[in-house]
Each structure stands twice: as C-alpha cells, then as structure tokens.
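A protein chain is absent from this complex, but the other protein chains hold their places.
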Amino acid sequence: MTAINDLKTQIIQAWIELQQQTPLVQCITNTVAANYAANVLLACGASPAMVDNPYEAESFTRVSNALSINIGTPTSEQMQAIRISAATAHQQSIPWVLDPVGYSSILKWRSEMTQSLLNFVPSVIRGNASEIACLAGDETKAKGVDSTQSSADTYHTATALLKFTSCVAISGESDFIISNDLPHIVKVSGGSALQPKVTATGCALGALIAAYCAVAPTAIATIAAHVHFAIAGQLAAQKSQSIGIFNVAFLDELHCLSTTKLEQYMQIDFV
Amino acid sequence: MTAINDLKTQIIQAWIELQQQTPLVQCITNTVAANYAANVLLACGASPAMVDNPYEAESFTRVSNALSINIGTPTSEQMQAIRISAATAHQQSIPWVLDPVGYSSILKWRSEMTQSLLNFVPSVIRGNASEIACLAGDETKAKGVDSTQSSADTYHTATALLKFTSCVAISGESDFIISNDLPHIVKVSGGSALQPKVTATGCALGALIAAYCAVAPTAIATIAAHVHFAIAGQLAAQKSQSIGIFNVAFLDELHCLSTTKLEQYMQIDFV
Partner (left out) sequence: MTAINDLKTQIIQAWIELQQQTPLVQCITNTVAANYAANVLLACGASPAMVDNPYEAESFTRVSNALSINIGTPTSEQMQAIRISAATAHQQSIPWVLDPVGYSSILKWRSEMTQSLLNFVPSVIRGNASEIACLAGDETKAKGVDSTQSSADTYHTATALLKFTSCVAISGESDFIISNDLPHIVKVSGGSALQPKVTATGCALGALIAAYCAVAPTAIATIAAHVHFAIAGQLAAQKSQSIGIFNVAFLDELHCLSTTKLEQYMQIDFV
C-alpha cells in the first residue's frame, strides 16, 4: 500500500510539473494523428511541434524537451527524420518514445526501421498488445493497425523488451506498464470502451508519454500519461455514450484534469 | 415495389454484415480526410488502416478486405502506392473504390493517374457530379475540388463509365448509383444541406463504400454506404443547424444506426 500511495503522489506531482513547465515536444507522427495529437498535447499542458523533415530534425530535437516517434504513415523523408531525431535524442539524453504502429511481418518497412531504432535506446516503447507482443518476438495476429490480442495476455512477453528500453507500456482495456524502475508491473484501469472507436487515441497517448517524460522520471511519466487518459476517458464516457460527443468531452476532460480528480479517480495497482 | 423492397432488405443485411465482420479497409487518402475517414470507418463498424507507402502497399493490400483510393493530395510516393495497391487488388480480386478527387483538365497529374487506374478495373468509381461527368468525357466546370454541377444532370453521362467499372456513384443533393447489376438507376435521398459544408465527407463516403464492398455485392454495398450517410446526415441535421455541432452529431448518427432506423428512414427509388 505504501508503495502504491507513494506512486500516486509522484503521478500527481508529474501532472503539476507538466502544467508548470509546458515542455516542448517534437512529434513525428502520422497524417491521421497529427491534428489530434497536437490538440491532446495542448489540452494536457504541453507545447507540441510536428517537425518531421530530415533537414530540420537534428537542430529541432536538440532544443526539444522530449521526442515522440510514431511510425503510422511513414514517408521516405519522415523515415530519415525519424532516424536523425532518434539518434540526436539518444546522444543528447533527451527522452524519447517509440510507438511502432502496425509492427508486424506484413508491414516490413516500418518494422525493420523500428528494429533499427532500438539501437538508439527509446526511453519508452508503447503500443497495443499485438504490436508489443510481435516486437517482443511473439508471433501474433494483428488486424491492420488494431490489436486482436488482450493487453493482459501480453505483459509477460513484453518483459523481453526491457533490454532495449527502460519502460514498456501496453494499452488496451487495462493498460500495463513494465519497467526495471518499478517494483512490480503496474496496471492502470479506467478509460472507456469508446476510446478504441476514436482513431489516433493511442498515437496521441504516445505523444503525451513523451510530454510527461520531459518533467518526470520515465516510469512515473509513463504511468502518469496513462492515468491522465484513463480518467479523462472515464469521465467523458459518463457524459456521453456515442463517439462524436465522447470525443469532444474527452478533450475537455484531458484539459480539466486536477489534483482533486487525480486523487479521486486514479486506479493503479501492482500486478 | 417488390424489387425496391428486396433491395432494402439486402441493404439492411449489408449493414448487419458490416457490424459483424468489421472488415479491414486499406485507405490511401488525402491529408484533409485521413483523420476524418478513419473516424467515420470506426463509427460505421469497419477497421481502417491508412497504409499509403509503396514499400508496404502490396503486402498490405493482400491482407486487406477492401481498398479505398482517393487522389486528393497526392505525393509521388502515394502515387506509387496507389498503382501497386490497385494492381494488387485487381489481381487478388479484392474490391476497391476509386475516388478521383478534382478530376479535371486543370489537375493533369492526378487525372492521368486516374485514367491509367481504370486498367485495374475499380469495383466502384465514386465522385461528385463534376468529377464523374469529366471522367465520363463530358467537359464540365468544377470549382477546385467542389462540384458546380447537379448530380441529377450527370447520371446519363455517367453510364459511359460502366465499361471500366461495375458501379458508378454520384454524390450530391441526391445520390445516384448506376450498375449493370441493378435493374434501374437508384436514387438515394436524405442527407442534409450542411454535409457539403463539412470537408472530406465525400472522401469518407468513398472509404465507407469500400468497407461495405468487403461484406456485400458491389452495387448493394455502394447503395448501403450512401444510405448510411444519408440517414445519419438527416438525423444529425434534426439536432443542429450549424456545422460544428452537426459534424459531431453526424459521427454519432453514423455510429448509432440500427435496423430500425434503416427501415424507418431509408429513401431509395428507381429512376
């Protein structure tokens, strides 16, 4: 209990820091998520900048507080930018998050790039259960970019990824965060069944993890981002059961989070 | 009357199949529509994946249940992907929809690509009246990517396209669907005058036609997608007469369609 309460205190502190510091987060992301991820970061308290060309990647990563890389709809120029920015973040000890969208044997180009990016030691690797399991070496089935696998069935396998990163996060009905900096695997509950029906929520979550990594230790930051999403999803679903209004309410709730709501609604457990 | 009632039954069945099968739909689309089309597909019951690079196009089309190609803001890499995916879909008998956004003598690059794609026999060609008339060989005037022509004035001309595809759909105040598999031209009524004031609705409709094509015969699928949009537009307009709220309500209504609503609100006629 003490350890969990201590964790909760650190998560609340991370949220306070995010509001105070409004870190600059470079996002290299896909065309589906670009607008949504920027709005989510602004709503949550960060300052997004979607700089994704190879000619400005190095200089911009150097001045960013964190980097979020999402390989959702890659172009050749984005791929060059991804490599440069990941290398720069690694050299400069700037925290960075890798979201290997669609990692699978079907989508080889991005999957080979994802593999090679592990050399630059992402601070966090986050994905859905299919992506994480496949990256951890487990042959799984995905349906395009959506998971067909449960997050709860994947966290054991995911441990294999801790040799490439200090933190792995699997999003799903419940979210699981795994890190050598944590005494146990952490499970984050809450959210809403409507979240997977809104596109790019996972992509935006990856960007938010990066934002938190700029203001808090990696494992705490990763849990905090998931808690932020889970509470907003839960409260938004109380206002609406249909996806149009839910999505509007979700952005509102991301924006209106408070220490009081964090204390009241945060659901984290050790597995 | 019997033929129309039979058609209505098949459309309701197509919607049921879409909910049950949640087909994987590869979308190669423009930067304006990417997020919106993905949300529309999720709302309607399909599983979208915006894979639009030439390096993964073939392998991904092979595992997709349908393909939607929209030439709205093409890049050179997208153009390569479009050609590869269309060819793959043709070879593998995977249904695919062609939306020749902005087809005209002014926009030559995309128009020449559109012409060459006819060799891969799109299952459906859909567009606004200006695009369809121009593709059918009628010199018309478009205003950028918006139509200046009525859908009702175009369907006779559009018949010429049936040598390249099994189905042509013209969206507008009323929608018209033409196919050799139908005894007559079908007119879909409903919708709202606000729909053209929301960008990318036509593009999202193209993706939805592809989704239905994965679960129903081409002509039925095409009508079903237009009916799905028309009912959602009509019910959303009852909730709001301004475009911000209309757009939110439209997504809600796409998501909340039911067999009851289909029976009550479907407006289709033979011309």
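The letters A and B name the chains in turn, as written, and every chain counts its residues from 1.
In this text, contacts are C-beta pairs under 8 Å (C-beta built on N, C-alpha and C of every residue); 3 or more make two chains touch, one makes a residue touch a chain.
Keep in mind the model is a prediction, meaning the values are calculated, not measured.
Within the complete assembly, residues 30-36, 72-76, 102, 106-110, 143-146, 196-200, 242-245, 247-248 of chain B touch the chain that is not shown.
Mapped onto chain A, the footprint of the missing chain covers residues 22, 24, 26, 31, 34-35, 38-39, 42-43, 47-53, 55-56, 59-60, 63-64, 75, 77, 247-252, 255-256.
Operating definition for what follows: only the chains that are shown with their structure count from here on.
Rotation relating chain A to chain B, from a C-alpha superposition: 120°, rounded in steps of 5.
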